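Please read through the structure below; I'll follow up with questions.
Removed: one protein chain of the complex. Kept in place: all other protein chains.
In order of appearance the chains are A, B and C, and numbering begins at 1 in each one.
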Amino acid sequence: MDFKDSPEQAEFRQQVQTWLKANAKPKTGDSVRGSQEGRYEQAKVWYKKVFDAGYACITWPKEYGGAGLSQIHKVIWSQEVAKYDEPDGYFVIGQGNCGPAIMQFASEAQKTELLPRMASAEDVWCQLFSEPSAGSDVAGLRTKAEQKGDKWIVNGQKIWTSGAQHSDYGVILCRTDPDISKYRGMTMFFIDMKQAGVDVQPITQMDGGSHFNEVFFNNAEIPDSQRLGDVGGGWGAALLVLMNERLAISGIQPDGFPELLKLVQTLEIDGEPLRNNPLVRERLAHWYCQHAGIKASTNRMLTAVAKGGMPGAEAALGKLVGAVMNQDIANYALQLMGDTGAICEETLAEQHAHFQNTVMFAPGIRLAGGTDEVMRNIIAEQVLGLPQEPRADKGIAFKDIPSGNQG
Amino acid sequence: MDFKDSPEQAEFRQQVQTWLKANAKPKTGDSVRGSQEGRYEQAKVWYKKVFDAGYACITWPKEYGGAGLSQIHKVIWSQEVAKYDEPDGYFVIGQGNCGPAIMQFASEAQKTELLPRMASAEDVWCQLFSEPSAGSDVAGLRTKAEQKGDKWIVNGQKIWTSGAQHSDYGVILCRTDPDISKYRGMTMFFIDMKQAGVDVQPITQMDGGSHFNEVFFNNAEIPDSQRLGDVGGGWGAALLVLMNERLAISGIQPDGFPELLKLVQTLEIDGEPLRNNPLVRERLAHWYCQHAGIKASTNRMLTAVAKGGMPGAEAALGKLVGAVMNQDIANYALQLMGDTGAICEETLAEQHAHFQNTVMFAPGIRLAGGTDEVMRNIIAEQVLGLPQEPRADKGIAFKDIPSGNQG
Amino acid sequence: MNFDFSDDQKFIQEQARNFLAAECSTARVRKTLEGEQDFDRPLWQQIVDLGWPATAIDEDQGGLGLGYLELCVIAEEMGRALAPVPFIASVYLATEVVKLAASKAQQDAWLPQLGAGEWIGCLAAVEQPGAFNADTVKCAVSNGVLSGSKTAVLHGAIADKALVAAKENGELGLYLVELSQAGVSRKALKSLDPTQPLAELVFDKADAEKLGGSVDALTAIAKVYDRAAVLLSFEQIGGCDAALEMAKEYTTARYAFGRQVASFQAIKHKLADMFVIKELARSNAYYGAWALSADADELPLAAATARVSAIDAYYQCSKENIQAHGGMGFTWEFDCHLYYRRAQALSLTLGGSPYWKEQLVGHLLNSAA
Partner (left out) sequence: MNFDFSDDQKFIQEQARNFLAAECSTARVRKTLEGEQDFDRPLWQQIVDLGWPATAIDEDQGGLGLGYLELCVIAEEMGRALAPVPFIASVYLATEVVKLAASKAQQDAWLPQLGAGEWIGCLAAVEQPGAFNADTVKCAVSNGVLSGSKTAVLHGAIADKALVAAKENGELGLYLVELSQAGVSRKALKSLDPTQPLAELVFDKADAEKLGGSVDALTAIAKVYDRAAVLLSFEQIGGCDAALEMAKEYTTARYAFGRQVASFQAIKHKLADMFVIKELARSNAYYGAWALSADADELPLAAATARVSAIDAYYQCSKENIQAHGGMGFTWEFDCHLYYRRAQALSLTLGGSPYWKEQLVGHLLNSAA
């Protein structure tokens, strides 16, 4: 049990600090963020710089554009870069989810060609799993891929694809056989997103923003050489991707606590500092316990991974707790402000309307990557080993599963 | 919308007040309660007095020993008697659950013979539904009743029977046909509890008390004339009993708020009155909203019943909310007291160790009459009309339902 | 003892519900949400024609001479329909201020106008974060003119006149201010629920007419807050009903894992919890409605109880309705966020839940003592 760096880790941190000092943009505190587009372009430039310095995809093997170092090194990098006003984990889905899939299933030639370009963010990747009628039930997906010679013809629709509008490639899960059981009829591929037959449409969220897309496939083509794993082996491959996703997002998901702490330290109401309000202090203590608990749990998981373990389903707990408290903290902050809490003007509202924006975005964070209920199921079944419910979708052909004719 | 009595109601309240003034024991505030046995005997004496005055089972027809008045009159009685140190609703299960079953299903001769004696508490009744292997799933019960001439022979075990040790009769639900489906194979009877073949054993609760019993039936006999409803009609009859139970218990279940309010008004910690503690005030407000909401919801239900409606499944919400807050309030009170909160000495702990006793008894209140989960199912299915889960116990013979060979 | 609305009141409610179902679809609410209009003027005109703003105004002051119970059932329907009109600002707030704080002559002049919708009123009280606090009011009147600024004024950008809390010689008073005059500048503020918009009002030597009633301003404002708290709680439970209804319909029609989503116990219990918190709030609102209509001593406690319950209930029902819809609940296209936005707006106007909890306990400990 030790929170200090080993000598080797300390030296790595030193290098990182030196390089960041010379290359990264210092935090200006009050910088209002630029447009989504602008931020994206800056991120690509920054990632190229990081890649050239050898800090991109730190845990990947050198030959694929990584640094061949451990999860702990990655944590050190994240801790240090967080001190600067530069994006980290911006291409987390491509590098965190698609990368491992390519590494596991693609040919050596594909790996050496694709992975370094992914690590440097020259190529951008997205993940194409969710569908309108396959949300919590990802394996309920219906996007068809039909084999035609050495090609697969894709028709259908994906949804909630972040970064699709910028992506060169996507890792896609398709239904390749509706006549066999649900979980055995899927196959994974990677697809060229720039081809005709792939149509990306942004989704407007309840908060007015649009970080996600719908992607429509109309006779889009995939050469069989871009198949990832066996035909019918798609679900197993997808689980591997999702397991890596947990590791990728763990620790970077916002829980809203730092902003609340800042609010308590800065805001006065009727001339009384919030920090002196016993009710606020009690809530602060309550949420700090969750905040600290999530952080420490993530560190426990990283320790396990560093020792060679796989990221366990335990990661689901950080997602579950953090997403809920993120929403409740924002709501509580508004309640403290009373009438003026509803004002969203960035120039008037505390922390550039952080709490108002969070109230409107938080519901999405609870949903993305699995609802609260899905997280609890994962914990109950995969961690505690409790029995599944009676399944209405097992042992019958996919096409015969009751669907209420939706989607 | 009016909380004042109608002239007729006001007159009734006046009569009740006068009679109570002349006949009931005033509250002495600090009276430590006597033994369970002692309280039971006092209650029987008191009920006889109430019966002779015509205030027993107010909503029952006069010919069956009631007063032939409305639910509202019953509420008025309860409000007034609550001001005195006399038991109310002590025989609530017999009069509230068994009574309606007899009224609905027994012969005229049985009704005129049995109901007045039940109303006067000369005869005490208990309800025999739950079994060790049939808790939340009451209909999973296995106690067998086999017909033999004009008698039924009963073998099996019931549990959680309150008052069984004092009871002259019990309303019992038995399995009369294990070869047909679960819900169609049950029949309801009333049984003489004083006969050989009925063995009552007290259950020791986690708090050390024993308000409940196990009842073992070993070739106990029931004449067919004591069958309540049709053979195989037991489940329908049971639902009627349970529906009346909701009405009987609604409003009398403790939610712990009055005692918390008293504590806040009386206790000082380190010389600071709890009433001035902002954290305590916030909790008090939170729980008052639930307390007031339950009370008002009960009144809404009684209004509906007074207008001729049946007590709805809505009553489940009062049970659900009240039982949980009762436990959390007691726990919170102990937390406020710190180290000394664990002391159970009635002479040292606040309100005769009410909060310590409640912490230990509250789990049972959450369980009795249905767990939180059962309450939520009732609301989801019977109030909101949401679909049932896929059932593993439907459309097959009772004896073939998976049971893990328990009980 | 009767804990329910009368058949006449239920009839009024049914009429209101049918009217709003026909005239105030969410598609129409979105016109205001999406900024095509700052409020739904035609709908407001229809509502005025129906006489709803005059519901709780005496007949001899041009009202319908009904009462608060009738206004409560209408409020529930306004909340259910998310009506994008200044009903709260003009009816629950401005009108009630006039009824409580204005002189007989002022009432005789203004109440008929308010009842007939001849002008839209609003209440300008708050100047800074936190609930209204008389001690911190900086708006000042001298020689009949008002200077200072107010913020988060509900429907302040479209109202014709504002009832303003200001100090004259250090003493709090209430003033009627014509908002179209030169001395007033106003700015619409982006807020969580554009269908209940907020504005900043800046007064620079604006003409202001003092309300001349006998009740002191502080008492009047406190009582207006209590009355409005009850009426808002009905708008909130109307919204809770609608959100739960949406969740029910979607999860019943939607399939996952080969089953209706609504057949999963976790979803059933989520909806059951929504029902429970909603029904507790409804029951507390009913009690508040009685206290309001009977002008009972219990009003302050009952109003705070109704308000706190309604705030909690609408937050939970509107946010869990989004979750019950899964990803689609997070889209602009689905209506879930309309209720969630309204829940936020209604919970924050008149001060949030911490303020009202403290009000509640204050009254509880006094009444219990």
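A few remarks follow.
One rule holds for everything that comes next: a residue touches a chain if its C-beta (ideal position, glycine included) is under 8 Å from a C-beta of that chain, and two chains touch if they have at least 3 such contacts.
Because the structure is a prediction, the values reported are computed rather than measured.
Shown as candidates are A:Thr59, A:Asn97, A:Asn357 or A:Asn377; the residue that touches the absent chain is A:Asn377.
The chain that is not drawn here is touched, among residues B:Gly149, B:Gly208 or B:Gly308, by B:Gly208. Summary of contacts with the chain left out: across A:Val75, A:Ile159 or A:Ile269, the touching residue is A:Val75. Among the residues B:Leu239, B:Ile252 or B:Leu348, only B:Leu348 touches the chain that is left out of the figure. Contact between subunit A and the absent chain runs through residues 1-6, 9, 72, 75-76, 261, 264-265, 275, 278, 281-282, 284-286, 288-290, 292-297, 299-300, 302-304, 307, 314, 317, 320-321, 373, 375-377, 379-381, 383-390. The missing chain lies against subunit B, touching residues 130, 132-133, 135-137, 140, 159-160, 203-208, 267, 269-271, 279, 327, 331, 334-345, 348, 356, 359-360, 363-364, 366-367, 371-373, 376, 389, 391-393, 401-404, 406. The chain not shown here touches subunit C at positions 264-266, 269.
Quick note on the criterion: only the chains that are shown with their structure count from here on.
Taking each chain's centre as the average of its CA atoms, subunit A and subunit C sit 40 Å apart. In subunit B, the residues that reach two or more other chains under the touch definition are 278, 282, 389-390. In subunit C, the positions touching at least two other chains are 259-260, 264, 267, 354.
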